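Removed: one protein chain of the complex. Kept in place: all other protein chains.
Which chain is which? They are A, B and C, in the order written, and residues in each are numbered from 1.
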Amino acid sequence: MSDAVITVSLLLVAGCATAAVVQRDPARQALVLSVLGAVLAVLFTVLQAPDAGLSQLAVGSALTPLLIMLCVRKVRRRGRTKDGAR
Amino acid sequence: MNTAMHVLPYLVAVYVFLTGCYGLATSRNLIHAVGCLAVCQSATYVLLLAVGYRDGATAPVFSDIEPGSRPVVDPVVQALTLTDIVVGATVTALLLALVLQIAKRHGTVDPDELRELRG
Amino acid sequence: MNGWILAATVGLGGGGAAALWGVTTGSPGRRVIAQNLTTSAVCPALLLLSQGYGRPAYVDLALLMALLGPVGTLVFARLLADDLADERPSAWGLTWAAAGLAAAVVIALCVAGGPGRAMVKLLVIGALLIGGNVIASRALAGGFREVRGG
């Protein structure tokens, strides 16, 4: 029975990773990376690694998306002011 | 079914790693490239933890079970993965800071345009 | 044949696939809602796995998921406020369905687990999960007016 849950988690991780790479817009990619973080945490729990799962949850679901979204906002805002200035 | 199970996690790790590399190589936006690098890193975590797994075993944390009462998985790979996830996040932050600097100095985050600027 | 792990597998497969499909296609508003629903699909699965594996220590994972999942959605609601402003995405049907699922899972586990400190922890996680889910949907449906600087 535990093989089935491992297989489902692995397939979900593979799907999320593909979606994260195919998605070219960084803001939308941050969304997919957040889902990838949650699914990875489940895969780590299923592989009996709760510490790594906790770490992935803490980093993947709130920290990395926040960093990427702030970076996108700064680059987008810089583009707008530069166009305005020209 | 279980003969496929013997190698499935490793193949998924390889697949995720190659997908991340493909995204990294063909990215037209540096922030997107940093996201693809994070995908590559997560592939290494999957491989590490898959190597340490043991059938029917549980986590080597004995706060709620008796030590030795149940088989346990390998704690060494988990320690490697655990620290690497957090350090990977700060290195991703450093890469994003570099991307901000490039956006400030060259006004673009597209790696192809950057190459022309130097020419 | 451990029923808890089977339930977790079904919840994970269904919820995870739906969330992944929702977050990759459709309008930005729908994608953020799908991201919000990932939390309420994954957290009950973690609780069921903790019960299925017979490891009360795994409940900390579900606690952290219930805490940080909605925070992630608030991050997106806050920083995508400009894109979401025109859309006002709100899927209250889905939100209440997810809240109902979470409540059912928590009650089932409380019954199985029996009274004691573990049940209190389960109830706290259930409350955080359902509260976070509803508030995150509320934030998406127009929590942040036009946010330029802040």
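We adopt the following convention: a contact is a pair of C-beta atoms (placed from the backbone, for glycine too) under 8 Å apart; a residue touches a chain by one contact, two chains touch by 3 or more.
One rule holds for everything that comes next: contacts and distances are computed from a predicted model.
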Between "Membrane bound protein complex subunit mbxM", "Acyl-CoA dehydrogenase family protein", "Sodium:proton antiporter" or "Malonate decarboxylase subunit alpha", which matches the UniProt record of the unshown chain? "Sodium:proton antiporter"
Taking the complete complex into account, which shown chains does the hidden chain touch? A, B, C
Residue among C:Leu6, C:Val71, C:Leu101 or C:Ala118 that touches the chain left out of view: C:Val71
Where does subunit C touch the missing chain, residue by residue? 57-58, 60-61, 63-64, 67-68, 70-71, 74-75, 78, 128, 131-132, 135, 138-139, 142-145, 147-150
Take the complete complex as the reference. Which residues in subunit B touch the chain that isn't displayed? 5-11, 14, 17-18, 21-22, 25-26, 50-55, 59-64, 67, 72-76, 78-79, 82-87, 89-91, 93-94, 96-98, 100-101, 104
Residues on subunit A that touch the omitted chain in the whole complex? 50-51, 53-55, 57-59, 62-63, 66-67, 70-71, 73-74, 77-78, 81-82, 84-85
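In the analysis below, only the chains that are shown with their structure count from here on.
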Centroid of subunit A to centroid of subunit C, CA atoms only: how many Å? 16
Residues of subunit A that touch two or more other chains: which are they? 2, 22-23, 30, 48, 50, 72
Two or more other chains touching the same residue: where does that happen in subunit B? 58-59, 61
Where on subunit C does subunit A make contact in their complex? 1-2, 5-6, 8-9, 12-13, 16-17, 19-20, 23-24, 28, 31-32, 34-35, 38-39, 42, 45-46, 49, 53, 55, 57-58, 60-61, 64-65, 68-69, 71-72, 75-76, 79-80, 83
Where on subunit B is subunit C touching in the complex? 58-59, 61, 63-65
Would you mind writing out the residues of subunit A in touch with subunit B in their complex? 2-3, 6-7, 10-11, 13-14, 17-18, 20-26, 29-30, 33, 36, 40, 43-44, 47-52, 55-56, 59-60, 63-64, 67-68, 71-72, 74-75, 78, 82
